[in-house]
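Taken from a larger complex, these chains appear in their original positions, while the remainder are omitted.
The chains carry the letters A, B, C and D, assigned in the order they are written, with residues numbered from 1 in each.
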Amino acid sequence: AAETVTLDVQYAWPSHKRFHEPLAEAFMKEHPDIKIRYLAPAASYTDGQQRILRSAVTGALPDIWYSGYNYLGELVRTLEPRGEIAELGPLLAAEGADWLKANYADTVLRLGQVDGRQWGMPLTSSTPIVYYNKDLLASVGESADALRTWDGIIGAARKITASGSADGMSYAVNEWGDDWLWQALILNAGGEMMSGETVAFGGESGRSAVSLIRRLVTETHMPFLDEDQAIQQFAAGKLGIFIGSTAEVRVMGDAIGGKFGLGTAPYPAPVKGAGGLPVGGSAAVILAQDPAKRKAAWEFLKFITGPAGQKTVVLGSGYMPTNLQTVRSDYLGQFYAAHPDWTTSVGQWPIARPWFGYPGASGPRIWDEQKVVLSQIMRGEVTPEAGLAALVEVTARLAKATN
Amino acid sequence: MMPADVEIRGLSKRFGAADVLRAVDLDVRSGELLCLLGPSGCGKSTLLRILAGFEEPSAGTVSIAGRSVAGVPPSERDIAMVFQSFALYPHMSVRANMMTPLIMSRLPFWSRQPLLGTLLPGVRAARREIGLEVERLAGQLRIEALLDRKPAQLSGGQKQRVAIGRAIIRQPRLFLMDEPLSSLDAGLRSEMRGELVALQRRLGVTTVYVTHDQTEAMTMADRIVVMMDGRVLQAGAPLAVFHEPQHVAVARFLGTPAINLLPGVPAGQGRIVCLGHCLPAPAAAEGSRSVSIGVRPEDVRIAARDGDPALPWRAAIGRIEQTGHEALAYLTLEDGTGLVARLAGEALARFAPPADGIVRVGFDPRDAKIFGEDGVRLAPAPAAAARLALTAVGLTARGGRA
Amino acid sequence: MTAISPTLRRRSEQAEALRGFALAAPAILLLALLVVAPLLVVFGLSFTDYSLGARHWAFTGLGNYARILGDPRALGAVGHTLVYVLVAVPLSVLLGLMLALLIQERVRLRRAYEVVFFLPATSTFIAMAIVWQFLLHGRIGPINAWLAWLGVGRIDFLTDPATALPTLAAIGAWQLVGQTTVLFLAGLAGVPADIHDAAALDGMGRGWDRFLRVTLPLLGPTVLFVVVTTTITAFQAFDSIAALTRGGPAGSTETLLYKIYLEAYQYTAMGYAAALSILFLAAIALFSLVQIVLADKRIHY
Amino acid sequence: MAPANPLPRLTRSIGANAVLLGLAGLVLLPYAWMALTAMRAPSEIFSDPFGLPHDPGILVDNIRRAFAAVPMARFLLNGLVVTAGLLMLQLAVAVPCAYALAKLRFAGKSALFALIVAALCVPIQVPMLPIYIVLASLKALDSYFALIFPFVLSPFAIFLLRQQFRAFPDEIIQAARLDGFSEVEIMLRLVVPSARPAIAAFAVFSITAHWNDLYWPLIVVSSETMATPPLGLMFFRDGDLGTDYGPLMAGAILIVAPVMLVFLLAQRQFIRGLTMTGLR
């Protein structure tokens, strides 16, 4: 064998260690000449992006980074001119079309593309789903069927709130760490965030989104919680319905520990429109420059996005598999059959859309501003219409400022 | 307010395992200046602090003006105190320092609060009145010019006077002073002694004054109380205590250099044998197996080797300390006993040490103070009583100073 | 009369100066390296549009400073910082003073109290943040449960823009109070016992009069020191915001320092962040100076 | 026999203790939850936050899980190395400087002191970026050096020790010069030993600050093996996945406890140090 190649791999979300460690172990068993060394995890995709940018300035990039889908565009645009990121298209092509077809759906591959070129291999993917407390729902005489539409959800939540023992629901759009839930509202209403250089959610999709979030507050008395707090409350049995990432299925189950019945349902059908959903998660990119390292890195990427790798990822979190083979019964088929709650998200693959990232480095700043406006709308400090106008204005201004 | 008398009965104080005061009985007479004198650590300050109410006695009672003060907090005892450290309020001007006690005693709670106080009726007038009183007293203490300074800008003597001013301004019925002069230098100390006494006379406030400096006690007190080891050993007029100590410890403590103590053995027939010579003994000596014979340095007589044959012993001069107006001769008797003699006035002028340093020494037996084995003074021989009369004359002179 | 040779005299003074320099040299070097030079760089950056990772950047003169004036979030951050300081500092100083006065008279429990109240100052905040987040939970937090039991309405401590900042400031006070208490205890120990005795005889019992007329004025220098250090610490509050609210809800807890952090490390706008930093330093310096000058007039040593 | 009336004193003491205990309870509230939670299974945590845990034995399990989930021991060791090393170096720099400022005459002394005082006000966030870039260009990131070096100069230590050293009698220093001590020996053998309480006070401040610092390690540390305790706790804290509170709180206790212990040990000296330096 050749000399051992060591790959520095950077991932985000410390808790994902749960599946990253087994992935590396399994891979190294298969490839004794490649050593995977994880760097300390970044706290979030945003922090990770910052870390990568800083490392780029000082020339200390890791070999592999799992970039949030929403930052992928910006990452490529920054690193490509410096020659510090590897294009994966040729590598995929070299593996042959059959292999490709057997493993990856086009919708999935598209998540790792920027301007039509493949830069990342989708590693994790999630869509928002509805978690509900079966006991609470039953106590007010509702069933999971009611959760298929927003009106149904609002009705059920209102009843739970009125019962006094718990809060009806939480859709923490304004307190989320990023704009994922917000994009879900827009995409689900058939809209998109930007089209070309102009803000695209100023119309019908935006209107239905902002009036919906206001309704959630006025009609269900939804509490203002951030993600952590919402999960805490749900796990404590004091929240009827929680809408969040499918990646939390596993932890939610652990935290509840059988105190009450946990159910999941698909993201509600859109009030209007075609009903798309942004895919959260990350794509693995290769930042190594050295050919040997790039080669090794590609091997690693193939492994973690392969059927065995994806099985590990899914069972460690609740993410949807990005590999077609994974759903087969010899990998996850039997598990899924036994745990239908875990499949809710998988059922939403058909409406999955890429998670939009703003141009330039303006994403975080835009979300910080949008968040404030969303809060104002939800609290009734501005009318939904005025709020929407403000959202459009601020988004347009900031997106332009950094272009 | 009337000066008060103080009655202390069976007062004891323990700190943990240490007996600091042991059944002290003491009366302070109305209007007098009483000095508590004793070595460091004998419990003087503790006694004073019990009088002031800072400490509770472990046993015993204290009455001031006939009423027990048990449980009465310091602020309600109507006592003032001058501290060794002066304890002036460092952040207040001299004027404010002196006004404070009057403000506290004359203005009701709301009237003395910073902002509100100035708005209430009558407060301004009351403050003005207090200010005038302070200025009057400051005049008497010769500190008018300092009224607007802070304590840090004063010399020791000036601080001293301010501390006294703050203490007496509200005319307490009892005045306590804990070594108020000890942090001053020698010159200032002797000056302040005179001033303090004059002031106390003028005001007539009963005063308890703590010191371990005998000169201070001797020159200032109406009566001194010698304390040792938590006990009162002797109380009385200063010269009476000096000349007629009732305990060897008192004799040793008073007088610089300390009294010479010679060993003696009662030989019956009214005689005591002391270093091979006989002295007339007080009657009570018969009961003792051995006695101590105290002779003050100024009572030791010296003559040239072959002078005055009435002096019984021969001694070698070890060292002579000359301080100008007097000299101290450190002598060694033939058997090795040390003896100090003070030479002053004519005796000093007459004295010329011999070349070989050998002299004759002795003393008038009437000047000797004889103590029993337990340290208690044995009743003086009749001759000493004559001396006591003379002492009384000195007292009269002192009484005339007021 | 022979004048002593000036060279000889200078030699011994020079020797002392040389020793002084030699001893201070490491500190001087590090001061230059770790404080002065980086600050100069930051100062220089504040006149550019440098953005992290960018290959091209340009001088923009006072542009960044002008931009601050037109940036409502930046101005809001200044306001939030002031609110935070104005809540946390008085709260921790007054509470610390009260605690110190109470603890000072305790004999047996004194050490225990000192430890208890200093505990928050020693605790890793990132750990405590998790606890606070739960305790202050708007719905299931025990504090809200108790409030409900008392008949007080529920408070969304960390998620209501109206309460989030005061809540953070109160947590800041919780962290700071140990330090202020201990410093006040040290100051109180420096007040001579005699002065208290004298005050007792002058008619000031242990209560308000003694405190107002004697204890507080004598504590003057300590109060100044405590207020200045606490203010500086409060200005620099960061951990609690980063761990508990991340500037939210609705930007209501975005303080100046947090804003600087956002600009520099979330938005990569280094030049602008540098300008904000310079402003921030100037504000701290000014604030400390004003306090020292104001208080100096009221301190009597 | 003692007729003193002890009642007011007693009521005062009871009142004061009541207030203190009440406030102490408030201060300790978070710790109580921390301790209780560390003894719970995940499903118990949110239902009855201050109830007694059903099976305190879970604590052991939770601690085990804390050590298993992340290299806890390594974090604690890193914390120890960083705080101890930093303390030594800070003192090594600050002691001579403080001594020179307190006891020697040299040109620029007051300017230096003014700079030191000014530096007290500078939060690390401000000069951080240039320092980061220099460290990176030296390829020194992700090392003990990177964690320690930027804090080696402690203006606070210099300030505190200068105050303390100034109180050291000049006469003793002169006596030592007559005895033939060199300047460094005077400093190390005479002045420093007398400043032990002040050094203890500073040690508490320094250890507290740097054990707990999250900001700087977050930026310079990129490998788990270099993580300090709070950074480790952050890895441990489940960002987007909700929280596994039992082991988390067990870990938190392990991280909070050492500094508390240091404070407990140094408490007497610490308070004395603050009193002696006078802070006036």
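To be clear about the criterion, contacts are C-beta pairs under 8 Å (C-beta built on N, C-alpha and C of every residue); 3 or more make two chains touch, one makes a residue touch a chain.
Computed from a predicted structure; not experimentally measured.
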Can you tell me how many copies of each labelled chain are present in the full complex, written as a formula? A x1, B x2, C x1, D x1
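Definition applied: only the chains that are shown with their structure count from here on.
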Select, from all pairs of chains, the pair with the highest number of C-beta pairs in contact. C-D
If you average the CA atoms of chain A and of chain C, how many Å lie between those two points? 39
Averaging over Cα atoms per chain, report the distance between chain B and chain D in Å. 55
Residues within chain D bordering two or more other chains: 46, 234, 237, 243
Which bits of chain D are touching chain C when the two form their complex? 12-13, 16-17, 19-20, 23-24, 27-31, 33-34, 46, 49-50, 92-94, 96-97, 99-101, 104-107, 109, 112, 115-116, 118-123, 125-131, 150, 152-153, 158, 183-184, 187, 204, 208, 211-212, 214-215, 229-230, 233-234, 237, 243, 245, 248-249, 251-252, 255-256, 259-260, 262-264, 267-268, 270-271, 274-275, 278-280
Can you name the residues of chain A that touch chain D in the complex? 10, 13-17, 37-41, 43-44, 51, 54, 57-60, 62, 177, 227-228, 231-233, 235-238, 245, 247-248, 250-252, 254-259, 317
Under the stated contact criterion, what part of chain C meets chain D in this complex? 13, 16-21, 23-24, 26-28, 30-31, 34-39, 41-42, 45, 95, 99, 102-103, 105-106, 109, 111, 113-128, 130-132, 134-135, 140, 142, 174, 177, 182-183, 185-187, 189-190, 206, 221-222, 225, 232, 235-236, 238-239, 242-243, 257, 260-261, 264, 270, 277, 280-281, 284-285, 288, 301
